[in-house]
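A single protein chain has been removed from this complex, and every other one stays in its place.
Presenting subunit A:
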Amino acid sequence: MLQFYGRAWEKARGKAWAAGAILMACTAMTQAGTARAGTLTVYTALEEDEIADYVAAAKADLPDIDLKVLRLSTGDLGARMLAEASNPQHDVIWGWAVTNMLDPRVMALVEPYAAKGSAALPAAYKGADGSWFAATGYMAAFCVNTELLKAKNLPVPTSWKDLANPAYKGELVMPNPVSSGTGYLQIAAILQGQGNETGWQFLKTLDGNVAQYIKSGSKPCKSARSGEYAIGTSLAFAAIKSVEEGFPIKMVIPTDGAGYELEASALMKSSKNKEDAKRFLDWTLSPKAAALYTKYKEIVTIPDTPVSKAAREAGLPADLQTVLYPMDFAKSAKERDAILQTWQGSIGR
C-alpha cells in the first residue's frame, strides 16, 4: 500500500493508470457483506466478553449459520437501528434494553415470534404478543472505592438512603438520566419504589451530594475506580468488571430498590433469513445458553437456571423476585419524556 502511493506520486503526472488503479482499489473497498444464504446479522448491546463466549457456543451448535454480530452501546445502537429503519440491515435484535425496545417505533420493526422456551418464561419477561422476550437482565449497583472511603473515614453505604448522608457530599457521581439509560433506570426505580412525591423529594436531597452527573452509565464506576470520586452509581456489570481487574472497588446492590433492566431479543420483520433467525433466537433460550449466562449475568430469567456466579457475588438470593423491585417497564418507557422534563427542570444542571 505504502509503496503503491509512493510510486503513484511519481507517475501521477499524466499517467492514467494511476487513476485506474485508485478506481480499482475503490471497487475492492465496496465489497460489503452482501447477504448470502445462511448469513445472519445480529445487532446487540450485550457486553463484549460475554458476546465472544456466547457466539462461540452458538456457532458450535448452529454450524451452518454464518453469524455476524455488531455490538454497540444501548444508546448508539438505538439511534442506528432507527436511522436504518427504512431499510434494516439486521435480522435479529439480541439483548437490548427493554425500555428502548418498547419504543413504538422499534415495536413497528419487529415481528412476534414465540421462541422455543419462551412459553416457560414468567409473563414479566416477555411481550404479551410475543414481540420480544428477555433471557437476561442487569441491575444498578454502586461502585464504592474502599481505599478512598477508608482515607476519609467514611462507612460503606448500603442503600440509596445512605447516599443522602451529607458526609458523602462532593464524593458521589451519578449518570445523567437525560443522556444515559442507566441513569434513567436508577431514577425510575426510585420514583416507582417511593412514589412520585417522596421520590422527587429524595432525588433533590440526593442532588446536594452529587458532584457530577456524568453523561454515560458506566463512567461513574470508572470515576470511582480511578479514585476521582469515592462512589459512582452505575451497573453491576461495571462493578464486577472493576473488582475482577483488581481495583479497590466494592460492589453494593442498594437494599432499597436496585433498578434493573431486561435485555430483550426480537425478530426483525424485514429479515430475509427468518428461518435461521428463529433458530438463533431459540438458541438464546436453550439450556446451553442459560448455562453460559450464569457466568456473567446477575439476572437470568430462564426457569431452573442455577444462581449465577455474578448474582452470588452480588449477594443476591436464589429467588431474585424477593429483592428486585417489580419494575413496570411499559410505564417507565411511557413516562420517560415527562420524568426527564421534570428532572431537567428541577435537578439538571
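Here, a contact is a pair of C-beta atoms (placed from the backbone, for glycine too) under 8 Å apart; a residue touches a chain by one contact, two chains touch by 3 or more; residues count from 1.
Quick note on the criterion: contacts and distances are computed from a predicted model.
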item: Omitted chain (choose from "Iron(III) transport system permease protein", "Transglutaminase-like domain-containing protein", "Cation/acetate symporter" or "histidine kinase") - UniProt protein name; value: "Iron(III) transport system permease protein"
item: Contact with the hidden chain (one of A:W94, A:Y229 or A:Y260); value: A:Y229
item: Residue of A:G181, A:G199, A:G232 or A:P254 in touch with the missing chain, whole complex considered; value: A:G181
item: Residue touching the undisplayed chain, where the options are A:E84, A:D256 or A:D282; value: A:E84
item: Interface residues of subunit A (partner: the chain not displayed); value: 1-3, 5-10, 13-14, 22, 25-26, 29-33, 41-42, 47-49, 52, 68-73, 75-76, 78-80, 82-84, 86-87, 89, 100, 103, 105, 147, 176, 178-181, 212-213, 215-216, 218, 222, 226-229, 237-238, 241-242, 245-248, 336-337, 340-341, 344-345, 348-349
